[in-house]
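Only a single protein chain was left out; the remaining protein chains are all shown in position.
Here is chain A:
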């Protein structure tokens, strides 16, 4: 175990640095830089002003010098300074990361628990009415664009019914603290988490159903039946546990993509998260900030995958870490 962790931490460091290097060069491929954007916003810019900006941001240096200084910064975990926002990148990220993690965590927990349960029920009633209803609903959510679900939820629950806030993360005027604040955030969280979660819920419903049905066909389920084990017990003890493995695998893969989905939802709901920050940084050519966000995302994704590997060993005794 310790040896495994040591080895995979080495791999993780390698992967993260690799991603950082690729990011750096990828982002230089986009035309334009921060100086151009700022000059454009100012309305009038002389070549001298642009040159001054570039010098201030270090953009006048040759590419390899910029790259080496970036590499040095990454290795020392220094994410640089966002000239655009006038703040260190690490501070900006620290400000926004919790909101994104909260949104991601809530939606994925919702998707896996509810989707898993629905898939479980569908598989147990395969071919019957409950299965048809669940599978159809899952298909609808799967096929509907995320932003449209978001807008419709807002229209129904915020505008028509006025039950939930339209956007944001907390009520500005309230000045709540402690539990009151938590309840307020939870209320703001419902719609964005639902929007992001419903798509993934559909995926987990379908995946769990398929996975359960596959396990139902296996020999050890027949053995359990031959032992006279109750159907409910067979479903929970024999089938579900074996069906969870593909779910965990998909979860690991999707946590990366859900970060991408968060950008859309954060924009629709004005959620002050990392996704929206990245979106803004991209349009403003705020490369330091963008690189910092991408770096942090890659760290999160890589460590989630490590956690998935560890979860395997708990779920499946055949898998041993060495």
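By definition in this document, a residue touches a chain if its C-beta (ideal position, glycine included) is under 8 Å from a C-beta of that chain, and two chains touch if they have at least 3 such contacts; residues count from 1.
In this text, contacts and distances are computed from a predicted model.
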Completion exercise
In UniProt, the chain not displayed here, chosen among "ABC transporter ATP-binding protein", "Putative tricarboxylic transport membrane protein", "ATP synthase epsilon chain" or "YCII-related domain-containing protein", goes by "ABC transporter ATP-binding protein"
Practice task
Based on the whole complex, identify which of A:100, A:242, A:288 or A:305 touches the chain you can't see.
Solution key: A:242
Fill in the blank from the handout: Of A:50, A:97, A:137 or A:229, the residue touching the omitted chain is A:229
Handout entry: Of A:69, A:218 or A:257, the residue in touch with the unshown chain
Key = A:218
Problem - Residue numbers in chain A that touch the chain omitted from display - result: 218-220, 222-230, 233, 237-238, 241-242, 315-318
